[in-house]
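Shown here: the complex without one of its protein chains, the others still in place.
After this line comes chain A, so read on.
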């Protein structure tokens, strides 16, 4: 369908080493992002989605974290092989990020303008006056009516939604090809969430940016995504376009996630949930990582062997023995 992928991730493994334990936070993740596409990475807390996103720009604190294996190909470059100064040319410039907590993600002692201009001046060598002009334009673009005033304000003078707008202005300032948004609306209240999502869609249109959207909110996924990756236990368990995932999910985990969304139509006393919790990443079960919580007809092999991610048609991939074509 689409042409060449903008970003290819192959067999990414990011492990953490604490107290002598090896924690496989991301364990063999593969996916691509195409130009202009919005890909949602969904999963519970602890499923490895944030670590995946941080691995792309090599923002994993080392120690304790380490990317032990894999390739991250962007623009024909393997980001994992670049020198620190070369990856700095990619960061912010080609790939930028916005984070969950707009409250703590901005430096409290510098003005909004200073923080936006910093990147412009460093990467594009703009002088102060031009950087300021550009920053004001960006702030207007993300919907600040009084951008000339906001630019000289400090983060604490803005509300959560305004801070996230400022973050988006900052992230888009260098017109990156890929925007990684790590739970961009989680810390905001619902009406503001809708505004921020709207803004992200606008910005994406305007700059033709691809978005990797990390979220646990399936409402946001339905709203924004073209394609969905479902993560569980550091691995992708299902991949497909947004319609397939919502209409005919195959992996028991995806089904569980979808059925735990309360529906307006039926009248229930209790909300649906998936039994149990995500296993700690240093004690994954031997077989399928979801097997202990799986509600479906479990096969004996489920607890023996780790299933592989297999294509079952038209870009729809599932990591589950129930759908594996019989080989062995």
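Note that in this section a contact is a pair of C-beta atoms (placed from the backbone, for glycine too) under 8 Å apart; a residue touches a chain by one contact, two chains touch by 3 or more; residues count from 1.
Basically, contacts and distances are computed from a predicted model.
**Student:** What is the protein name, per UniProt, of the chain that does not appear here: "ECF RNA polymerase sigma factor SigK", "Fe-S osidoreductase", "ATP synthase gamma chain" or "Peptide permease"?
**Tutor:** Answer from the UniProt record of the missing subunit chain: "Peptide permease".
**Student:** Touch as defined at the start, partner being the missing chain; which of A:7, A:25, A:97 or A:188 qualifies?
**Tutor:** The one listed residue touching the chain not shown is A:97.
**Student:** Have a look at A:88, A:140 or A:195 and name the one touching the chain we're not showing.
**Tutor:** A:88
**Student:** From the listed residues A:66, A:123, A:201 or A:282, report the one that touches the chain absent from this view.
**Tutor:** The missing chain is touched by A:123.
**Student:** For chain A, which residues lie in contact with the unshown chain of the complex?
**Tutor:** 57, 59, 61, 84-85, 87-93, 96-97, 99, 101, 104-111, 118-119, 122-123, 154, 156, 167, 170
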